[in-house]
Every structure is written in C-alpha cells, then in structure tokens.
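A single protein chain has been omitted; all remaining protein chains appear in their positions.
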Amino acid sequence: MIAAGPEATSKRRPSKINVRVLRQDGPGLPPYWERHQVEYEPDMNVISVLQKIAAQARTSEGNAVAPVAWDCGCLEEVCGSCTMVINGRVRQSCSALVDRLLEDHPEEIELRPMTKFPVIRDLMVDRSRLFHSLKRVKAWVPVDGYFDMGAGPRISRDEQEQNYPLSQCMSCGCCLEACPQFNKVELQRNPGESDEEFAARKEAAYSVEFVGPHAISQAVLFNSHPVGKNLERERMEALTSSGGVQACGNAQNCVAVCPKEIPLTTSIARAGRAATVYAFKKLFDR
Amino acid sequence: MAKNRVLVVGGGLAGLSATMKLAELGIPVDLVSLTPVKRSHSVCAQGGINSVNDLTRQQGDDEWKHFDDTIYGGDFLQNQPPVKEMAYWAPKVIDLMDRLGVTFNRTPEGFIDRRRFGGTLYKRTAFAGATTGQQLLYALDEQVRRHEAAGLVKKYEFWDFLGPVLDDTGRCVGAVAQDMVSMEIRSFPADAVVVATGGCGLVYGRSTMSVFCTGSAASRCFQAGAKYANGEFIQVHPTAIPGADKLRLMSESARGEGGRVWVPRKPNDPRAPKDIPESERYYFLEERFPKYGNLVPRDIATREIFNICVNEGLSVDPTRMCVYLDLTHIPRAELDRKLGGILEIYEKFQGVDPRDEPMKIFPAVHYSMGGLWVDYEANGEGGLLPGSPRNQSTNIPGLYAIGECDYQYHGANRLGANSLLSCIFSGLFVGPGIVNWIQANKASADLPKSVFERAVSAQEARHKQLLSNRGGEGENPYLLHQELGDIMTRAATVVRYNNQLTDALAKVADMAERGKRCSLADSGNWTNQNVIFTKALQDMFPIAQCILEGALKRDESRGAHYKPDFSMPSLTSTDPAERRREAEQWCDAFDENTNKYLKTSVCSWQGDAPELEYEDVDTRLLAPRPRLYGLVGAEVIEQVWKERSETRSGQNSEKKLVGSAH
Partner (left out) sequence: MCVHLVTNSSLASGVDVFQNAVFAIHSLPFLPVIEWLFIFLPIIFHAVVGIWIARSGHSNLNRYRLAGNRRYTWQRITGYIAFVFIFTHVFHLHGWFHADWWLKTVAEPIGMAQFDPYNAASSLANAMNSLGILWPIFYALGVLACVFHLANGIWTAGITWGLWLTPNAQARASYVCLGFGILLGLVGLTATGAATRTDPAAAKATEDQMYKVRVEGLMIKPNEHKRTDGRRHGHSSEASPGPTLIIPQAVTGSR
C-alpha cells in the first residue's frame, strides 16, 4: 500500500506515543508513575492507547507489568464510564483524541485517576457516591405503578427543550472532579465489618457532604415535571440541609468541564431560587 | 413468598424494566451488572421507539400493521404470537415511559412528536433528541433506584455473571457471579434468573456495541444447556465511523439529507478527496441504483459498500476499509440546521469537520437478532397468554431471557426503532409469568447448600486455573480477540460464502483451543480486568461457532443473512409471456425455499461444538410472502403471488387462525 504522501508529511506524526500513567495497586496503597510507549496510529483516542497498553503489558523500559485497569463502556460519550484526568483536566477518555492531545503536549500524554473519588485500582475509581446523591434528591417521578394508566401529562415544547439537556446527564463525575467544594470521602473498612455495615457507614458519610452539581440539576429536572413535583418538598429539604445547594461556591467549573454542556450553573441558580422560596414558606406558611 | 428472590442479570432497558416490574409485584430483586446499570449499552440507541399512535391510527394505521411490518421486515422468521403481543403493547409502553418522565420531543401543542423510520409508511417513532435509548434507560434507572432506596432491589454493580446454578432436576435455582473489584466469587440463590445481557457484538472485534457486549453471559447459559437460536442473523449498519477502538454509528439521515457515497476510481489514490475531480470519482450507489441513488435500503447499501472495498479494492484509506460519505457540496448553514447533532459526533471523534472534508464510513456490526431460545404460550387471539411462566423462559426451567439476548422479536432482520420496544416490552411482560413460576415451585432458599457450593467451587477452579497461566508462551487474550474479530468480520457479516464459513469454523474451533491456553499479564486477585476479559473471550467462541454454523447450514438469503450463491435471481426475459413463466417459476422456488428454510436454527452445546437443529416457525397469523425490494421483474412476481395467495386463502380461510399449537 502506498503511504499517504503529501498529507502525511504535512502533519507531524510521531511513530510512538509516550504515556505516563499514575497507577495504584489498590485502595490505600501508594500511587506511582509508570511510563508506557505505544505505536502511533491515525485517529487514536485515549481508549485505544489504553487497549494497546493492556495488550502489550510492558512499560517503556521493557518491564512486564499488569495491564492498567480502567473503566469504559460505550466509547461514544453517552455512558459516562471512562472519566479520568488527562493532561491535568478531567474528561472522557473516549473523546480525548490523541492527535489533539499531542498538538498541545507533544512529549507525552499524562493519565491519572479522578482525585475526588477513592481509587479502586489504577484509573478506576469508586463513584458510588455519585449515584447515592441521586437517591438523596429522590431523582425520580413517583408514579403509582407500571400498569397501563394512559398517557402522561402534556408537556410543552419549551419545557421539553429546557428539560432534555438536564436529562442528558450521564453521571460521569466530571463536574464533581472539577468542583472545589466537592471533596473526596474515602473510608477504610474496619476489621470485622460486614459488607452491609461498611456500605451503611459509607452512605452515612456521603449523606452530609456536598451532593454535587449533577444531583442539584436532577432535583431541578424532577421538580419541574408535573408529577415529579410531588416530591418537591422532600427534594428541597435535601437541598437545604447539610451538603445542599448552599455548599456551592459558584466557581462554575462544573459547567465548564461538563462533556454534555449541561447548564449546571443555571440549575444551581434555579435550585437556589427554589430553596429561598422554600425557606420562606417553611418559616411563614407552616 | 417472603423469602423468594429473583436475580436479574444485566441492567439495560430489558433488565431494568423487568426489575422494576418485579419490584412492583413485591418480589425482591438482586440486580447483577458488569457496569453501573445507568451505563448499560441501551444508552447508545439514538433513533427512537415505535408504536401506533392517535395520529397514525387516523391515517389507517393500527397495531396489526405494526405487527405486519415487523414480521415482513424480519422476513417471517419470528414466531408470530410474541411479535403480535409486542405490537399491541407498544402504545402502552410509550405511555408508561411518558409517565416516567422521558423527555420525548413534543409537538407545539405538547403531544409526543413522531418521526418516520425505515420499513413503514407511518410516523410511528417517538424520540428524545438523538439519545432516545439513553433517555428511556434513565427513566427506568430512576425507578429502579427508587425501589433500591426502598430496599426491594439490591444492586451488584461491577459483578460478572459466571453461569446459572442448576439443581439435580435441571431447574435454575440461582447463579454464580464474581465481584470484578474484589474478585470474590459467590452464589446468588434465586427462584428465577432473568438474563438480560444484550448482544454479542464483541465477537466481531469492533462493532457499534459497548465494550461489555461480549455475549459471554448468554454463552455461559448456552454452555450450561440453554439453547441458542438464529445466531447467524447479525444486523450490519451500512454507515459507521471506523475507529481504532470502536465503530460509531453515523445516522442514515446524513444520506437522507443529500449525502453522496463515493470512492476514487483509481485504487489507492493518494490525493486528498477534494483534489479528486468529479470525473475520477465513482459514485457507485448512484451509478448502480439510478432510481434510489444513495438512499437504497440498508442491507443493499451495506452490501455495496462492503463489496467495493473488499472485492474491488477501492477503499479510500490504505490502512483500513472505508468509503467517502460526502456532504461538502451542501451549504454549511443547511448542514448545521438539519444535521448539527450527528456531524458534531463525527467531528468530536474524528477531529475532522465533515462540512469541509468527506466523512469516512464503513458498515459495522450493530445488533444480534439471534439469541437465547425462549418459549411462549399463545392465547386464543394469537397473542401471548399474560402471566404464563412459559413466556420468555429458556429451555432451562427458571432461567429467563429478555431483550437483545433473546431471539424472539426481530426474525432475520430488525426494523429500526423496534429494539427499544422489544427490550422494554419483554422486561415488563416477563414479570407476572415469573411470579406464577415462583408460586408453583419450591423456594431455592430451601435447597441444600451443596448445590450452590458445587457451582461456586467449579467457577473458583476455573478462575484459579486461569490465574496460574501467568506469563510464558501462552496466548495473549487481547490479540486473540482481534484475530477472532477479523475472522468473524470477514466470514460472517454482510456477504457469506460457504467455503469462507467452513474455513472460519475450523479456525474458530482451533482458536477456542488456543483460548484455553491464554496466559495472563496480571495474576493478582484485585480488580483483575485481564482475567475477566479472558473468561469473556473464552466464552465468545461458542457463540461465534453458533453464528458460523447457522450461517453455513442456511443455504438461502434471508434478511441480514445474504448468500449470493443461493439468492433468488431476478427475472431476465423481456418477453411478457416468458417473463410470466419465469415469475411462476420464481414463486415455485420461493415456496420451496420457504418450506426448507423458514425455520429457526437452534443450537445446543455439545461440550466442544454446537449442534444445529431446525424448528418450525409459528406463522399462524401471517403467511410468508416474498420481499421484492429492488428485484428486476418484481411487478410480475407480485402479480403471480397475489393470484396464488387469493386461491390459497379461498381454500384455507377457515383454518387460518387455528394453526399449530406451540
């Protein structure tokens, strides 16, 4: 096959890509940097780089090592699995194109796990807290049941257009990683503690910390649904208690790093407005 | 009832709707999933979900027509009662999803907006932006979280299903699964196990499917004795964006809005696309199908693109196969308005603006119509009997399969926007049947512990054996997977030849042996993705063998399964009388082929290879008729066929609804 002529030479294309990965063998163990080198191919993304690293299982010094562990799913930026910190910035690794990364940083690509969640291994972190936040704000429509009861409420086009972007949140955790008010909660299992006890202790710890922009936005989404609204008081109670919307520091990093460009800061402001109204009502209505 | 539990494996649309329904019926559910359920592959579905609706009804549409379109689109290979039931439930499914808060696009008045999809004349498809699957999944995920918060559902996320547990009578009484973080292997006693683990795209290496769609869960059931049906029917989508890691879907609407497909006439032309003059471009779809141009049906587009790259060597990229899908002749503003969303996907993943440079696309494996064989019980009207424990049950009592991993709804070819429907429908419908099953049987919690201990220790042995293969000269599982993908993609996607299939079968059997000798780069026992992947790989081979075996034995073309050597020919004569005679022959041949091959291929595992049997298809409601799209002489054949079916229906009008009891 003819190597693509003038086009290829005009773009600088290295034959190898250097990758530096912050690895960690397990929870509580010390992290360490490791260098890998993979063959360059056109149209690579960080996922394909990691796939190559897994296949060769060898550092750039030639030492045999275990493949780097990481989490991924759809590879088209709708599942939210493959979040990590790439060249210092949190993002989805599937949409992190190698050519773009090399343009900004030709020497190497730096991969590290998210810093706000406990590391399970290497680039894999435990994001269960993120889903726990969705329970805190009761992010669901409290329907009677799943028997046929006819169509749902009529929804105007405006409402749909306002809600659809919020509903695209894929719980990837980028907003939480970039949020200066969202801090890591990492607990160690006590000796003799059962799975259930440990899980309960973790949930209790999560429950008083900042819920995060994603959950605030979901609360706003469901408060604006004609039936979802029925839980509004409970959601507002959650959003005005410890770790609620008042914990937001308005740094607005969340909206800047959200891969789905969800208007998180607008949701936060809407939640703030609702919280203000709720606080007054609570004081004077009841 | 109190100590009864159900285990659901898989948290996509099917698994979540089953979980939610069972929870509503008061049954505690353990939900095992490879990934947090909100990240399941259902999120990738873009298009929409079909149902008859108030608008189409007034245009003459009804549930029967939706049923007919689905059967016709599937080339009559489905058993008809489940499909009928699904079509009649479709409006109810959409109503339910609407109530759950799915952000369906709306009309100005606030009704659910609909679009038209392939294979029908009506605007049946409800959609939520370009992420309908994601929106539907989230609604179900939220409901399941609600039940989880109430304590009725317990999720086991990042757990790998290793296989069903059968008691001495062969009944499924639970499953064994492995925590992918701590690597703990344990059993889950359950009074019924529902497998909802999706498709098997990874058997083809790269596909449009997510990384966990390995088919390994279905394979583990298959190897435990469940039957696997219609494996050879794999839908290939004509336009996907080739990537080093996966093939991403490029919506058909790009061609709908005027996109042109071409390659340079000269093989390996090194010039940039815009430097190639019109005269040296080969718009092969437009030239070969002047009437339909770039908008030929999916299967034809797929075959042509495949052919131009594989057989004619005209791929536009020296390193891989692809053709240009060109939109650059359309004004930017128009593109942004009509195709903004999907063009952004291309730009995001290819780093190239498709408004300036033609897209590079190639067909990609997209959906498995086949899957675990499941039973059904029909009612008097030819639909399903609600609450029957036989519905969605595999041949292993107590083991159920729903969603993409069953074989039941799409026959030889799936209609666009029907998959989301079949997943949610089968999930909702299976619930009451399971409740009845549980009530009729002894609780699994009362079984001797040894049943479960035995199953766990077998899996532990397999695990330990794999971990002991560290380093050394063994096979690299990742490279072996690539090899499998290459073989399968060559032999068993768009165009199939018996010599290639025979060859591939031998190779895959050999690879299955090599797969047993995989050596691992990671022998640790903490979040070892290496060993999890290797197990999945080993379990891909039986499914690959089912696909190849089914394809090899099926000497016909039907739906997604296309064998040029056995296709029904077009009519050649121009003389009307002669043409008429050819059409008569054609219809005879069609009848003969129907008698021979309108059958479900059912594989059962024999320890090292699948054994294939054929089973009659339940066509009690609609008689098979030929699909004539794009065939020369179609009008004449249609005329002959019409006359014949009129005489037939005159003879059998009384018997029509009776059919054979399944």
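We just call them A and B in the order they show up, numbering each chain from 1.
The rule is short, and it goes like this: contacts are C-beta pairs under 8 Å (C-beta built on N, C-alpha and C of every residue); 3 or more make two chains touch, one makes a residue touch a chain.
Keep in mind that what you see is a predicted model, and the values were worked out from it rather than measured.
Participant: Among the chains present, which touch the one that was left out?
Facilitator: Touch partners of the hidden chain, whole complex considered, are A.
Participant: In the full complex, which of A:59, A:181 or A:230 touches the chain missing from this view?
Facilitator: Counting the whole complex, the residue in contact with the absent chain is A:181.
Participant: Quick one: say which of A:16, A:89 or A:233 touches the chain that got left out.
Facilitator: A:89
Participant: Against the chain that's been left off, what residues of subunit A make contact? List them.
Facilitator: Residues of subunit A in touch with the missing chain: 88-89, 178, 180-181, 183, 245-253, 255-257, 263, 265-266, 268-277.
Heads up, the rule we're going with is that only the chains that are shown with their structure count from here on.
Participant: Within the complex, which stretch of subunit A touches subunit B?
Facilitator: For this pair, the touching residues of subunit A are 1-7, 25-26, 41-45, 47-48, 51, 54-55, 57, 64-67, 69, 71-81, 94-95, 97, 99-100, 120-122, 124, 127-128, 131, 134-135, 138-143, 145-146, 148-152, 154-157, 159-160, 163-164, 167-168, 170-171, 222, 225, 227-228.
Participant: Any idea which subunit B residues touch subunit A in the complex?
Facilitator: Within the complex, subunit B touches subunit A at residues 20-21, 24, 35-36, 38-41, 43-44, 92, 95-96, 98-101, 103-112, 128-129, 131, 134-135, 138-139, 142-143, 145-146, 148-149, 157, 181, 210-212, 242-246, 248-249, 268, 270, 272, 318-319, 345, 348-351, 428, 471, 476, 478-479, 521-522, 524, 526-530.
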